[in-house]
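Shown here: the complex without one of its protein chains, the others still in place.
Our next item is subunit A:
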């Protein structure tokens, strides 16, 4: 199951690579945050998971490249995403196609936990898709994701793991709530706003 997702993401990456967009996009992300925290562990890592590949790739992409894509076409490959944090504050960000919401959040200093760094072994990057319409545009969660969602706090009908929501054009405008885990965490029940 995991390997099939891997293939999917791999294919997506390859496609983007071929178009020559991916390099510049990730590169700019890296330059903005040169001390990005996951980078230290990448070379020694032997894990194989979608997120790692993206991260690894990003690592490679820090080498100078002659790619000269235009600003305009780069725009096209980004989607708008809104994160609504625990206090209800909104963060509007642009996310390149192919990037997970977990990574996008971290690149933009949005507080979203990611204990297992996107390897589907925890539930800390739990996000709530605020509009059913967008939720339905996502592929069904795999068993492995559901297993982790079982353990997420304040689970809702439209909950997903941020590391498994990958930016694609149809998701432009998606709004994601980071569940409030404050107060009594044992009986926490976040209800997403109806749209």
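Quick notes on this one:
Assume a contact is a pair of C-beta atoms (placed from the backbone, for glycine too) under 8 Å apart; a residue touches a chain by one contact, two chains touch by 3 or more; residues count from 1.
Throughout what follows, contacts and distances are computed from a predicted model.
Comparing "Exosome complex exonuclease RRP44", "Putative 18S rRNA (Guanine-N(7))-methyltransferase", "NADPH:adrenodoxin oxidoreductase, mitochondrial" or "Translation machinery-associated protein 22" against the UniProt entry of the hidden chain yields the protein name "NADPH:adrenodoxin oxidoreductase, mitochondrial".
Only one residue from A:85, A:113 or A:131 touches the chain missing from this view: A:113.
The chain that is not drawn here is touched, among residues A:108, A:124 or A:164, by A:124. Annotation for subunit A: contacts to the undisplayed chain at residues 37-38, 40-41, 46-47, 49, 113-117, 119-124, 143-144, 146-148, 150-151, 153, 155, 181-182, 185, 188.
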